[in-house]
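Of the protein chains in this complex, all but one are displayed in their positions.
Then we have chain A:
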Amino acid sequence: MQFKATIISNQEVSPGYFRMRITAHPELTGAQPGQFVMVRVRDAIDPLLRRPFGIFDVGTVPSEYPGCSSATYLEMLYKVVGKGTETLSTYHHGDHVDIIAPLGTGFDLGDPEEEKILVGGGVGIAPLYYLAKTLVGRSRVRFFLGGRTRDDILCVTEFERLGVETYVSTDDGTLGDRGLVTDVMERHVREDGRKKTIYACGPMPMLKAVAGIARQTGTSCQVSLEAYMACGMGACLGCVVKGRDHGDETPDYRCVCKDGPVFAFDQLMWV
């Protein structure tokens, strides 16, 4: 659905990372974790295309006005990397953006009996918060969070407040363990032999490592991908990735915007 949203708040949570809360249509409370939104940053031709962002959180709060029904909000967690996110970061309470949401196919919540392992790198934790919120109370959830340095580690307290066991690692050791988050996660998966499902979102090298661990350990695993998008609805075919059976003679391209952004790792070609 397409709607004009009002910005409720837009805070810098760590250098270069912002958390934006906007008003949303009540139907958005039905969004699946892993789905995303397309944001028209300005009503102008620069930046031209919409920008995709994962759904960090959706919820309802009592209205500011007594007697009025509750209000639905949607949150995004974003990193400033270029024109669009730069512009977004200048917005304040009361400003507007145009939103299309919810888009894409989200995470499969899987068997409640199995432990859920969430792995996020940098701003890749964005869709994992709403996932964690949906999973806790249903399954046991552990969250492995990695970044280059302490500034890339976001929202740890939010996850802990959900009651999720959280493990942090940074490449330079400025927060949590020193090293790769995937190494810490792999140790846990191998030591604790029970059946699990892994959910991962972050940079491609991290996702490749996670997919490798899932394959070796026979663990089921879903990854959330990023791709450059123009339409967000399966029409332009700009966002495709290679599916498992892709070959020159047997094209198997999957749309990240429509078939994903969440894929079972064994549905994709990783080379």
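In this text, a contact is a pair of C-beta atoms (placed from the backbone, for glycine too) under 8 Å apart; a residue touches a chain by one contact, two chains touch by 3 or more; residues count from 1.
The rule is short, and it goes like this: contacts and distances are computed from a predicted model.
Between the listed names "Cytochrome P450", "Dihydroorotate dehydrogenase B (NAD(+)), catalytic subunit", "4Fe-4S ferredoxin" or "Sarcosine oxidase subunit beta", the UniProt record for the complex's undisplayed chain reads "Dihydroorotate dehydrogenase B (NAD(+)), catalytic subunit".
From the options A:L109, A:V156 or A:A227, the residue with contact to the unseen chain in the full assembly is A:A227. Interface note for the absent chain: among A:I7, A:L162, A:L180 or A:C236, the touching residue is A:C236. On the side of chain A, touch with the chain left out of the figure occurs at residues 1-2, 40, 45-50, 100, 227-231, 233-241, 248, 251, 253.
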